[in-house]
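Here the complex is missing a single protein chain, while all its other protein chains stay put.
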Amino acid sequence: GLKAMASSMSSGETLSIVVVGASGDLARKKIFPALYSLYYDGWLPEHFTVCGYARSDMTQEEFHERIAGNLTCRVDHDANPEACEGKVTDFLERCVYFSGGYGDAEAMGRLHDGLSEEENNYKVANRVFFLSVPPTVFVDAAVSASRAASSQRGWTRVIVEKPFGRDSESFGELDAQLGRVLTEEQIYRIDHYLGKELIENLMVLRFSNLIFEPLWNRDHIRNVQITFSEDFGTDGRGGYFDHYGIIRDIMQNHLLQIMALFAMEQPTSLAADDVRDEKVKLLRSMKPIDVNDVVVGQYIGREVKSGYQPGYLEDPTVPDNSNTPTFAAAAFFIDNPRWDGVPFLMKAGKALHERKAEIRIQFRHVPGSLYSSVYGGNLDLSTNELVIRVQPDEAIYLKINNKVPGLRLQLDTTKLDLSYKDQYSNRDIPDAYERLLLDAFNGDKSLFIRNDELKVAWALFTPMLKSLEERKISPELYHYGSTGPVGAHYLASKYNVRWSDGRD
Amino acid sequence: GLKAMASSMSSGETLSIVVVGASGDLARKKIFPALYSLYYDGWLPEHFTVCGYARSDMTQEEFHERIAGNLTCRVDHDANPEACEGKVTDFLERCVYFSGGYGDAEAMGRLHDGLSEEENNYKVANRVFFLSVPPTVFVDAAVSASRAASSQRGWTRVIVEKPFGRDSESFGELDAQLGRVLTEEQIYRIDHYLGKELIENLMVLRFSNLIFEPLWNRDHIRNVQITFSEDFGTDGRGGYFDHYGIIRDIMQNHLLQIMALFAMEQPTSLAADDVRDEKVKLLRSMKPIDVNDVVVGQYIGREVKSGYQPGYLEDPTVPDNSNTPTFAAAAFFIDNPRWDGVPFLMKAGKALHERKAEIRIQFRHVPGSLYSSVYGGNLDLSTNELVIRVQPDEAIYLKINNKVPGLRLQLDTTKLDLSYKDQYSNRDIPDAYERLLLDAFNGDKSLFIRNDELKVAWALFTPMLKSLEERKISPELYHYGSTGPVGAHYLASKYNVRWSDGRD
Amino acid sequence: GLKAMASSMSSGETLSIVVVGASGDLARKKIFPALYSLYYDGWLPEHFTVCGYARSDMTQEEFHERIAGNLTCRVDHDANPEACEGKVTDFLERCVYFSGGYGDAEAMGRLHDGLSEEENNYKVANRVFFLSVPPTVFVDAAVSASRAASSQRGWTRVIVEKPFGRDSESFGELDAQLGRVLTEEQIYRIDHYLGKELIENLMVLRFSNLIFEPLWNRDHIRNVQITFSEDFGTDGRGGYFDHYGIIRDIMQNHLLQIMALFAMEQPTSLAADDVRDEKVKLLRSMKPIDVNDVVVGQYIGREVKSGYQPGYLEDPTVPDNSNTPTFAAAAFFIDNPRWDGVPFLMKAGKALHERKAEIRIQFRHVPGSLYSSVYGGNLDLSTNELVIRVQPDEAIYLKINNKVPGLRLQLDTTKLDLSYKDQYSNRDIPDAYERLLLDAFNGDKSLFIRNDELKVAWALFTPMLKSLEERKISPELYHYGSTGPVGAHYLASKYNVRWSDGRD
Partner (left out) sequence: GLKAMASSMSSGETLSIVVVGASGDLARKKIFPALYSLYYDGWLPEHFTVCGYARSDMTQEEFHERIAGNLTCRVDHDANPEACEGKVTDFLERCVYFSGGYGDAEAMGRLHDGLSEEENNYKVANRVFFLSVPPTVFVDAAVSASRAASSQRGWTRVIVEKPFGRDSESFGELDAQLGRVLTEEQIYRIDHYLGKELIENLMVLRFSNLIFEPLWNRDHIRNVQITFSEDFGTDGRGGYFDHYGIIRDIMQNHLLQIMALFAMEQPTSLAADDVRDEKVKLLRSMKPIDVNDVVVGQYIGREVKSGYQPGYLEDPTVPDNSNTPTFAAAAFFIDNPRWDGVPFLMKAGKALHERKAEIRIQFRHVPGSLYSSVYGGNLDLSTNELVIRVQPDEAIYLKINNKVPGLRLQLDTTKLDLSYKDQYSNRDIPDAYERLLLDAFNGDKSLFIRNDELKVAWALFTPMLKSLEERKISPELYHYGSTGPVGAHYLASKYNVRWSDGRD
């Protein structure tokens, strides 16, 4: 297992973890805490160095101070606060800071020298670069890091995060540029949704239980809804977002990845490439997206008791008259034997009525049901559902009908519930970044995205995005805190689906 | 619904409920309390009389006193003790007692006259006789009641309880004798297991949920275990039991009925005869029981901390050297397209280690599983199970595999749980007798057993019972409080099954 | 087997076969030849008498002459004409004629005496009455035969043919009248379609082959077409027909029986009552017929090269302005788990373009098909079909797609063909009446119709027939020799079906 591997690294090996963009929010809030958690739990190799790299001038102390605030001892902090504090100090001792421009080869050279000094004590020295930088400097950072700071005595890996381009063309360019300095083997593309426990559990659920597979197809599933909804807007930080919009920001990557994992065939093995082969196969089986099956929206402000919730265009960082969608709903179809004809409905939006991310499988009606009269007109409410809720409160539940105890024949819908929170309350559910960083250190690419996946994903979305933009389709307006534009309901209705807004 | 029906009876109709054997335990502990509960909850018609009939001489007051002790106001007693008490008084006012021999036509004639007096105020007068009498006087009671005390201005129904004979021959005789004085229409044969909520729920579960039906067959189910186990012995009351033995007492009726409901095809409707047609069809598809697939046992005493637990033969009411089995296990097979080759294992016993009644469905192993290495050698533990627990604590749960949160790939078995107790804690789960009495009053025969069902059931069991008896097969001995004789494990093993003793 | 049974009858047993209505067409063309064939082939018991009974005065010689013309030695006539002729003589020696009115108890008494004389030589004497008489005298004949001519020393059976009433009410009356003189056990109701080899084969096909059952359901079958079409009109014999119309004459019995056999669940055994239980269960699951799903038509004359083909109303035996349909098409639905939503389309008509009776199962389209582009727009033509053709030329074939040999990828539809004619060319396919008569002699009721079947069938059709008649719906006119009224196409189209007129 992993711990064994970790221990094998201890003899004469060291690992340098370079966080490029160390002064940013993500680094502070997610990356360093995740590294610390892994350290605290014993997952990191014996010898390692964490290295922050950014443009700002900072002393080592300022750097340590900056990151220390977010390092917490998740599990037994309360039990043993002193041990925790001691661990933090140990960890910070291994953290060093370098300053330099992202495309500055010379500064990267200095970083290389600095790392080498420490690494010289070991026979093998591996390096991981986490590129936590804006898309504009992304390629520069990758090029200068790999050219000037690749390990000479071990592997070098580069972790990158979206955006991976804005369309097929820009992704192709980006990929080509990276390809000149890095092999596909070296690149670890993060979709942090794939690090979520429940998404991982999805495969376990489908493939280690006999009872789901016979149901996982068009004969039994009526529709699948994949929902991502946030209950807040851009809040003064819409600049980056406006360049991408909700479709590129959420749908084309996170939701599409989830859908692929949900719908793919069983892979030959759990090996990373086998899983990704199946995801690619699934994506390639998808029908082109019909632009008439897409609804886009943009939220406007509203007055509530607690004050005014500003609309998207009222965000000062958003350009005037921006057409960028903050909401999108779309219907997808998969043209293979398992899913032919089953609508997959996706919905993603900001400033909606609830915070929720889930996959909801609605099963078909019972054919020739004995109980149809018992349900009255509301047959839809009585169909079985399987819900995989990613947030808030990870949970899996299966909605079934049962008889209400008593002398009448009265049916009721019950949840056969597997709540992570209750079930594993004393367990520590790791953050997505912990899982992903550890996998990158160990070379396990299952949860990272391969370039051919992105190629197919962009091939699917680009024509639709182009069409929306060329036709200058204005987003439907919806109020902050609402369930989104009504167009989404008409879209669902077109395929005999009813969104589960607000339902359990 | 039922209440509507109840109200329609109010105009000019009355109902006389005659409990024959009113001085017995069952009457006192179950029948009168059930009648009172129905009354308290408003399920009885406006006009009704409850009439106790037994051999003992008793005044009305003695009778009232005898039954009053067990009348409780299940639900809101605490909330409103006075209302409850008032209701008890009202109820007792409607209860009258007659004494007479069970086969005494003259006494029954007096009963008839007594009832008629009250009934004369109504246009329609229906009568229900509940024959709570020993099997030896059973036919006499039925004959004299129906001959001398049938209603002249309404229907007459007779509720009877097992035993319904000891084998095909004696059942045939019994049935013929009843048939001379009553139509099949008039006879309500109780199997009080069929009045259990969960058994009723079994049909709802199977036929109102899409997700179970595709799994309900030989392709997905590895075996089915139907277990009835008591943690106490005959306790000085083995006389009646010894005449029948565990196979006739539990297996041939309760467990076989449960199995039929579990395994039958979907009926055309929920109507009583449609359901019973399917049960008969199922029973007729069963293969003859191979006597080599039957294990019988008898418990012997043991010393425990709290004292000595006496063996079956140490019960003074049991004949010396009795061969009567107090434990039996058997394998059944159904020769139809749905179940061909699936072993149905039944086990019933007294003085075992636990009190439990359940149906446990073990699903097959996942074919071509990705996770077989994760489970090690213990593949059997990872197969999905559906458990329908009848007692103690009615519950339904589905055992599935999921990933334990954390950075390792570790699988765990979780219960998707529908616990009646938690789910419906503030609900009042009615006693089986309430349900059955109410159904008899309303003429709903779904939960009663038709004579052709019994005929087929006896045809199935009689050759096996004969064979056991002719060959004088001695039961394997097992200790009071154990899991039963080891032979049961060898039987299970023969069909690749492992009993779930003590497992959840 | 049957021959064994036949031989067991020889010792001290005789059988009298009375054909009531012996002077009619059916008797001459079908019944006597069938009896002769059975005799010729050794299926009749050693001792038997065939007795013609009718109103006409005839000598024995005239009677023999009348029937002799249609007695043929099917199989080896050519091989051995003399043997055949000898057999005919032997057979006629056993044929006697009685004359008398159908309701004339006295004449029946004479028949009884006549039969008894011959029967007195045997210990056991069984009698079969075949009532081949008009519906108007049907009950009279049954009553007088059973009252005055029942066997005293063996069983008496009565074979009857449709019509069994015109609706629920008249059937109920008829059934009650027969019930007064005969038990259900004694009555053999013929639907001669059920004696067709292929209809019998339907059960063998479904239940003895593994490959059909998984396909026999709503997930795989798109629709089922049951067609009966004649290429001639009433031809001057429309009097009887006009009283019933095509729906009662063909659909409510023949086609409905075929549909029930096709669609029923697997019976518990091949025993007659098990099969008929399943047919009744199926019929009870059918949805009420929507009168909007029924199209009726009536043919009109047309001039063709060979002369004028007269319309229905031009038949002199048909009342002026008759509204009686000579064509009907209807859509049926079965509300059970297997068939929910699958349209069963029936069509029956006279004076159409072809003579054909068949069941055609159209399978669904291949989901996620790789070959959709290969078929162009004509996807429907490429779906698999199973055709069970009853006439002309009994055949079963399965239409599948295969690649045309050659260097292109070109698909073709091929028939996997089981042609009775070719396959069993040197075999002798028995006439339906032979099979049915033999079954009646042997007491095998599988192919006869039970009264509860008819009750359900009439319950299904009566409201629709009433509605058509009350609303005085005029039939759509269609030309003699056409494919019927266009309304039938609109009906099919409503359920996405295309009639297979003229297709193989």
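Just so it is clear, A, B and C label the chains in written order, and each chain counts residues from 1 on its own.
Note that contacts are C-beta pairs under 8 Å (C-beta built on N, C-alpha and C of every residue); 3 or more make two chains touch, one makes a residue touch a chain.
Owing to the predicted nature of the structure, the values given are computational and were not obtained by experimental measurement.
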{"item": "Chains in view that touch the one left out, judged over the entire complex", "value": "A, B, C"}
{"item": "Sole contact to the chain not displayed, among B:Asp25, B:Asp219, B:Asp290 or B:Glu469", "value": "B:Asp219"}
{"item": "Residue of C:Val181, C:Leu215 or C:Ala272 touching the missing chain in the full complex", "value": "C:Leu215"}
{"item": "Residue touching the undisplayed chain, where the options are C:Tyr240, C:Tyr371 or C:Tyr490", "value": "C:Tyr371"}
{"item": "Contact residue for the chain not shown (choose from C:Lys123, C:Arg180, C:Lys287 or C:Lys403)", "value": "C:Lys403"}
{"item": "Chain C, residues in touch with the chain not shown (by the definition above)", "value": "1-2, 41, 43, 197, 200-201, 203-205, 207-211, 213-215, 220, 266-267, 269-270, 363-366, 368-371, 374, 382-384, 396-398, 400-409, 411, 414, 416-418, 420, 423-424, 427-430, 434-435, 438"}
{"item": "For chain A, residues in touch with the removed chain", "value": "213, 265-266, 268-269, 277, 281, 284-285, 336-337"}
{"item": "Interface with the undisplayed chain - residues on chain B", "value": "218-219, 285, 334-341, 366-368"}
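Rule of thumb we're sticking to: only the chains that are shown with their structure count from here on.
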{"item": "Same or different residue numbers at the chain B/chain C copy interface, by half rule", "value": "same"}
{"item": "Rounded Å distance between chain A and chain C, as computed from the means of their C-alpha atoms", "value": "66"}
{"item": "CA centroid of chain A to CA centroid of chain B, Å", "value": "53"}
{"item": "Between chain C and chain B, distance of the C-alpha-averaged centres to the nearest whole Å", "value": "47"}
{"item": "Sequence positions of chain A contacting 2 or more other chains", "value": "366, 368"}
